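Before I ask anything, let me first share the structure, which is written out below as structure tokens.
Complex shown without one protein chain; remaining protein chains in place.
After this line comes subunit A, so read on.
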């Protein structure tokens, strides 16, 4: 029952995140979705990943979204065509129903011989290469963002000519 309540809350927040018009409200709904998903993870028995999801998903990513929305500004974009929306919804529901039919019965059977290695052993010994690659990926991402947000000479000239950004 608790799983269902939290799950319905997470789905409601996710729907609000993708349907709300204002981008800032969408970011806040996304943070709430992350928090509820983290709670569900904790109940499933994953406290480490729940804490990381709460701090990264609901904290860091939300700050990044607010920062990006602050830089780009709120922009009202037109809605997609209703026929396209309906078609996308029908295709999506059909695919999800097929996946649910295919996945549900065999995968939720309890294991006969569970493997109970601790997270630290798996992460630092079993998947050592993945860990190093993740660290490399973080540095690559940081350098990419620095390169993307650097002003080009043309933009610098425009800023010097019109420092207030007025048309």
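Everything below uses one rule, namely that a residue touches a chain if its C-beta (ideal position, glycine included) is under 8 Å from a C-beta of that chain, and two chains touch if they have at least 3 such contacts; residues count from 1.
Note that in this section contacts and distances are computed from a predicted model.
UniProt records the chain missing from this view under the protein name "NADH-quinone oxidoreductase subunit K", selected from "PadR family transcriptional regulator", "NADH-quinone oxidoreductase subunit K", "ABC transporter" or "Phosphocarrier protein HPr". Panel shows subunit A; residues 3-4, 7, 10-11, 14-15, 17-18, 23, 26-27, 30, 33-34, 37, 40-41, 44-46, 48-49, 52-53, 56-57, 60-61, 64-65, 67-69, 71-73, 75, 77-80, 84-85, 88-89, 92-93, 96, 99-100, 103-104, 107-111, 113-119, 121-123, 126-127, 130, 134, 137-138, 140-141, 144-145, 148-149, 155 of it touch the chain omitted from the view.
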